[in-house]
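So the structure is just underneath, and the comments pick up after that.
Only one protein chain is missing from this complex, and each of the others stays in its spot.
Right after this comes chain A.
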Amino acid sequence: MKKQRIVTLSTAILASALLLSACGNNTNDNGAGNPANAGQPAANNAAGDTANNGTAADPAAGASGVVTASDLSKLPDIAKKRTDTIIVGLTDPSGAFTPYFQQSGYDGNVSSLLYTPLVKVDDKGLPIPGLAEKWDVSADNLTYTYHLRKDLKFSDGTPLTADDVAFTWTILHDKSYDGDSLVNTLNIKGGDAYKAGTATSVSGIKVIDPQTISVTLDKPNASALTLLGSDVLSKAYYGKDYKQGQLDYMKKLSGSPLGTGPYKLEKFIPGQEVRMIANENYYDGKPKTEHFIYKTAQGDTWQYLETGEVDYASFSATKENIDKLKAMGFVNILPYTPSNYGYLQLNLKHPALQDKLVRQALTYGLDRQSIYVDAAQGAGQVANIPSSPISWSYTEDGINPYKYDAEKAKELLDQAGWKAGADGIREKDGQKLTIHYLGSKKPETDIFIAVAKEDYEALGIKFEPEVFADFNALVSKVEGGDYDMASFSTSLLTDPSDGLLQFVDGEIPGYEDPAFKALYDKGLATSNIDERKAVYKDIYKLLNDQLPVIFTSYKKSVYAYNGRIQNLSVSPFNGLAPSLPKWTLSQQ
């Protein structure tokens, strides 16, 4: 009896675990309600989900093809009744609203409205003033000086000074800091000593006067300007309990943010709503619409947009979705491309894949147009470089598009010494050419496997797909090294160097090219955009030829929003936050 009970219980647990892992992909599928950006510092775990999921999305441009509402009279009454409130669907904010100390990208969406960065970026990703009205970079590109605007205030009316900025940067170097901000990887002078506990302050951070702060790096890094130029935490509020090496108390403050954004938190109802109210102390003037609500929308967002419960949602840009949105009549449709890119990681530890010719053959021989554009009903675009078309660094000049060409692929494989064996599978030195592919369970993976299997088998490559129930399981298998090819997507990228990081930090084992490394450093050594553009062009050409990974696609999505909202625009990198203060509801 007892034994039986233990067995029953354990089987129940096992069964539920299996059921869960079987359902696991569902959580990755509901991204349609993630319209806003995770803010600069806060792409993270959930954004990891986001990144491997089609519709979830983050803002990005492509202002062409805006469709305006055809018939506003179809607007549901429930939406008409709201006169000073805008509601936007958001998959799942968890309630941790302190920037740098949050794990979910959805919380990042919320905090991007509660805080304003020192430096924003424009629609191309170029820096523009935020809380800092200007900045200087020293001639050696090592010292950055930020000049804050006058009379900045936190939402409770207390003044914001350079001390708050210094405090923010300092605690990110604490050894107990467990967030995913990259500020502590910038090599700020004295940062390591502070982390080790041998210094009581970070020597590279200098408060010059209440409006001016400078920071000195050990090594030039052009992405420092925007990375450091992020949200500011109040020292008086977040620092009163701080002792070096002890940041646990920050968790207690995560539900009661004190920020500088256009809105401040009114009330968080777990699993339901994040209610915000206009911040009268916002540096750019109090927002026009008094209330803003992020509504948790776990499942499909269609029904909320259709019934007027939300004013704004994002969807994958499939023809079907766009037609359906047009038929609603009362929504404006705004297309955009997110700032990340998708790729197939190749196991460069395997001899066959170490050969550039084989990697090129695998790219020529894969019909990416069919997989990522046609099968996705147009909600995608083929990628050939590690940068999104919306970035200032994007270029197609001199880039090989690797248009699908099976003959060319065969030629390259022959050239690389892989000859067809008795069973039609190519071999070399007694080894058969096989591709062990890993993907996580979702519709896109099924499409990929169907097309890739056919394409690769036609080339004489054995294709062995393996599908995982969830993303973590996939990554863990890839880290184990037992694979040849795996589908991934990057997190959202701001600086062009963000998309290249994986090629230098060891995430792609086996890729080491001194020429690339030198270019990478060169790209970060200057803040001059024209110089950087030239360097990134060289980098993209190099990677496009070497193909350490196979670049696959950019997603395409649309925002659909209630036609009553005026002055709405979405920044590709900062999401709703920049234009939100100006949104108004027209009365009719």
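The working rule: contacts are C-beta pairs under 8 Å (C-beta built on N, C-alpha and C of every residue); 3 or more make two chains touch, one makes a residue touch a chain; residues count from 1.
Everything that follows uses one rule, which is that contacts and distances are computed from a predicted model.
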For this session: Look at the options "Peptidase family U32 C-terminal domain-containing protein", "ABC transporter permease subunit", "ATP synthase subunit a" or "NUDIX hydrolase" and return the one that UniProt uses as the protein name of the missing chain.
Result: "ABC transporter permease subunit"
Seminar exercise, completed: Only one of A:K295, A:R426, A:K442 or A:K555 touches the unshown chain, namely A:K295
Seminar exercise, completed: Checked against the full complex, the residue among A:Q102, A:T170, A:S497 or A:N544 that touches the missing chain is A:Q102
Exercise. Considering the whole complex, which of A:N472, A:T526 or A:Q546 touches the chain not shown?
Worked result: A:N472
Seminar exercise, completed: Out of A:F488, A:Y561 or A:W583, the sole contact with the unshown chain comes from A:F488
Seminar exercise, completed: Where chain A meets the chain that is not shown, the residues are 2, 5-6, 9-10, 12-14, 17, 20-21, 23-24, 26-28, 30, 43-49, 51, 76, 82, 85, 87, 92, 94-96, 101-104, 176, 178, 180, 182, 185, 251, 254-255, 269-273, 275, 291, 293, 295-300, 303-304, 306-307, 309-310, 468, 470-477, 479, 488-491, 501, 505-507
